[in-house]
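One structure is given below, represented as structure tokens, and several questions about it will come after.
With one protein chain removed, the remaining protein chains of the complex are shown where they sit.
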Amino acid sequence: MNVMTNPAALDVAPLDVGRIRQDFPILTQTIRGKPLVFLDSAASAQKPRVVIDAMVHAMETQYANVHRGLHWMSERTTEAYEAARDAVAELMNANDRSEVVFVRNSTEAINLLAHSYGRGVLKRGQAVVISGMEHHSNIVPWQLLRDAHGIELRVAPITDAGELDMAAFEALLEDGKVGLVAITHMSNVLGSITPAERIVRIAHAHGAKVMFDGSQAIVHRKIDVRALGCDFYVWTGHKLYGPTGIGVLWGKRDLLERMPPFLGGGDMISSVTYEQSTWAAVPHKFEAGTPAILEGIGLKAAVDYVRAVGYDAMAAHEASLTEHALSRLAAVDGLRVLGQAQDRGGVISFTLDKAHAHDVATLLDRQGIAVRAGHHCAEPLMHRFNLDSTARASFGIYTTHAEIDALADGLIRVREFFK
Amino acid sequence: MNVMTNPAALDVAPLDVGRIRQDFPILTQTIRGKPLVFLDSAASAQKPRVVIDAMVHAMETQYANVHRGLHWMSERTTEAYEAARDAVAELMNANDRSEVVFVRNSTEAINLLAHSYGRGVLKRGQAVVISGMEHHSNIVPWQLLRDAHGIELRVAPITDAGELDMAAFEALLEDGKVGLVAITHMSNVLGSITPAERIVRIAHAHGAKVMFDGSQAIVHRKIDVRALGCDFYVWTGHKLYGPTGIGVLWGKRDLLERMPPFLGGGDMISSVTYEQSTWAAVPHKFEAGTPAILEGIGLKAAVDYVRAVGYDAMAAHEASLTEHALSRLAAVDGLRVLGQAQDRGGVISFTLDKAHAHDVATLLDRQGIAVRAGHHCAEPLMHRFNLDSTARASFGIYTTHAEIDALADGLIRVREFFK
Amino acid sequence: MTQTDSFDDLRDLYQEVILDHGRRPRHAQRLEAFDATAKGDNPMCGDRVQVWVKLDADTIDRVGFEARGCAISVASADLMVETVLRRSRADTKALFEAFRTLARTGVCSDCAAALAEPMERLAPLAGVHEYPSRVKCATLPWHALIAALDGTKEASSE
Partner (left out) sequence: MTQTDSFDDLRDLYQEVILDHGRRPRHAQRLEAFDATAKGDNPMCGDRVQVWVKLDADTIDRVGFEARGCAISVASADLMVETVLRRSRADTKALFEAFRTLARTGVCSDCAAALAEPMERLAPLAGVHEYPSRVKCATLPWHALIAALDGTKEASSE
């Protein structure tokens, strides 16, 4: 299986995982007397020292509410918070910092879009296309839009290998009714990476805008929104080694400008009278109320950290981990990996015969190994494969090959135990 | 002026401000070489050591995504996060922990309500009543509801003293069309505390539900939602010495249960198929996506801290500060305090003749004193008093009488300077 | 690693009796004739169970179940059936409360003495208290049983 590019071929210095691990204080913890083997980064990643320190530094030395203060603390806090916008704009190669809207998480970003683009720009009778491997957060907001606003919801099927069925996808767009394609850039269950540029080309050729749910992809791949050519891109800070409580909606400026606001309140207005209010310019139009200030500051530290490590090195490391994991897991009796996409990231879902996924997770936890089990907020995808749940191991920059060996050995024990 | 109850009469030990100040690392900072005098707590309060430590401890020793993990880290993090819900439920004397919905801030709480109660329960032709002293966050969401959903928006006027005009308020309810009263419990500009129990009695007598915007009140008064008798109560963590990124919507359980969800996505569902999804029980129905986990943990520490200090002691301290401030400011030539409510908390807005509020704020900042200047996200209230802006000093538990003297002296200098 | 005793660390939660009942439940069957039935649903993990009850006056005469879930939920359902057979409704509810305490806390120190003997059968499940999310796996069939006795159609262990 061709798992991304071979690290050697990328000509990047291999990641010094030992050094990286020293940046994450939590990794020295033990669980039930065993060293922590944290293989649940796709659910939420651990936080490096620099993120913790940035938040502490703000709370200890310069904190106040932002944007409206004329005093020193407020000025400094505003600078620090707005610097996060610059960092994110640069990370994603946005045209302009004003294209970066801060939200709580991917879920809120998609809801914002479903509300402001869905109700504000799409017209009754138009359709939204999602795929058969979406997270609930990229399903439910469109269902709510469908039910409240008469927008049709179409689902592009996936193949048995867990890839988007491109012919079927294109067919869904043929009648020209599709106004927006909202598709994951990387599945949180299968690890599959979708062909973003092709999706954009096809969608644009049929007059549809494209949003990618990059919640997983941003952790594994350098995202260049201009190169992708997409119209919206969303992700969530806590998976990119940042704090909870902050996420990103990136959108092309002219589209953001055409969208009505989502939440109303302080900071998003230009002027307010009882009769009528007018809105601030983007991105502030979409950021009502006191923002997640400390979280923005933490996110900036995370973005800086990730850029310092380098996406090439991260991607190479994860490709190598994934390759190793797939080959070790293949040797576990009765284990079946879900999805065999050609292009995939470091997320592997599997089932074990004779043992239910929850029992697998608990028995691995007993050995200090953290994996997730359940439907992974992707019930329709589970049903597509006639499953209720799988176990899932997912990797971060701090994951080692030895941890994958521990997982494989642990699974062999589980299997023996349930024999 | 009767500023709350006299501390002595309350029979509580006076707050040991010196000791309290040691809990807030930031207070030792200097600004432009002068000791920081932070009088902008109404915009956002500083964070005590225990809040910082709680967040750091989570990030360093037990962190993972919540609710769905079967492994140790996730179990522990879920416990810590859900303990915040218990702490808040206890703080507010809720009937049940499931009545506590976590949101980003007050602004999101009010938008949630405007959406889910406004569109989901109120009927076209019904009305919402707000007051003449609301923050934009309690104006704009209702305007958006009015414009999208045909709900009438009524504004209960305030008196020249800055109090709710109760006769006029009651008159607005007389036709029985009002479905919801959404009113501040304490003005962030005037400091006025509204007569919550009377408002509830009148509203309920006319068949209207009541939501209080307690963003300011929760910092100054013990809030007992059962004693108040209200239906919804919202507040924001960062003003109660907690982190940014987390706020609270409390609602009576049966009302929350009748409301459709707001944001769709992970964690708020019971089951998802493409045709139809069903929702989780409250409060999870309203908490889509990965919540502000670290912020919940920080908020719990803040709530515990506030309860340990004690509302009686805090209220007495603030009453004493406010009394002192009003008398010191009264002696500043050309200074006019906005609002003279009988019942008020530690927020004082004022104008200085000959000096614009922005210049006042900047010149105070030059002396190390942080106050806010502007419309304080309450433009209609400013217009009510024919103003564009005021300066505002606001107090926290760490504020000292000496800091108020510094403010008064600083203002005298500003006044001299602009003479 | 392949020696039996190397599983000690796993065995404290998954005792032999749980593995055995999880693998080969004795009562996993739909009753043909029954007086009450209810479904239980754990939306957080997707576990589902249905319980059928045949009564003899106020006494539980037979119970059958169908479960889709983990070893713990299946074993718990099976042990539940063995525990409640020939008991009154009131006794069954008391047992449920006692079991709930056991599952949540690992002990049931103030359980009524009368329950001591039947509770012994459920003791192997006490280990779940360390896993708050697995507690629901263990209590789900009980929720369904109580719902059936109460005439409710659905229960959730959420």
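First chain written, first letter: the chains are A, B and C, and each begins at residue 1.
One rule holds in what follows: a residue touches a chain if its C-beta (ideal position, glycine included) is under 8 Å from a C-beta of that chain, and two chains touch if they have at least 3 such contacts.
Note that the coordinates shown come from a computational prediction; the quantities given were computed from them, not determined experimentally.
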- Message: Let's see if you follow the contact definition: name the visible chains touching the chain that is missing.
- Response: A, B
- With respect to the chain omitted from the figure, which of A:50, A:280 or A:412 is a touching residue? A:280
- Note on the structure: Of B:312, B:343, B:359 or B:405, the residue touching the omitted chain is B:359
- Message: Tell me which of B:21, B:119 or B:413 is the one touching the absent chain.
- Response: B:413
- Message: On subunit B, where is the contact patch with the chain that was removed from view?
- Response: 32, 355-359, 362-363, 365-367, 373-375, 379, 382, 388-389, 409, 412-414, 416-418
- Query: Contacts of subunit A with the missing chain: which residues?
  - Reply: 67-70, 74-75, 78-79, 269-271, 280-281
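Here is the rule we use: only the chains that are shown with their structure count from here on.
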- Task: Specify the chain most distant from subunit A by Cα centroid.
- Result: C
- From the Cα centroids, identify the chain that ends up most central relative to all protein Cα atoms. A
- Note on the structure: dist(centroid_CA(subunit A), centroid_CA(subunit B)) in Å evaluates to 32
- What parts of subunit B, by residue number, touch at least two of the other chains? 68-70, 74, 269, 271
- Give me the residues of subunit C that touch two or more other chains. 44-45, 131, 134
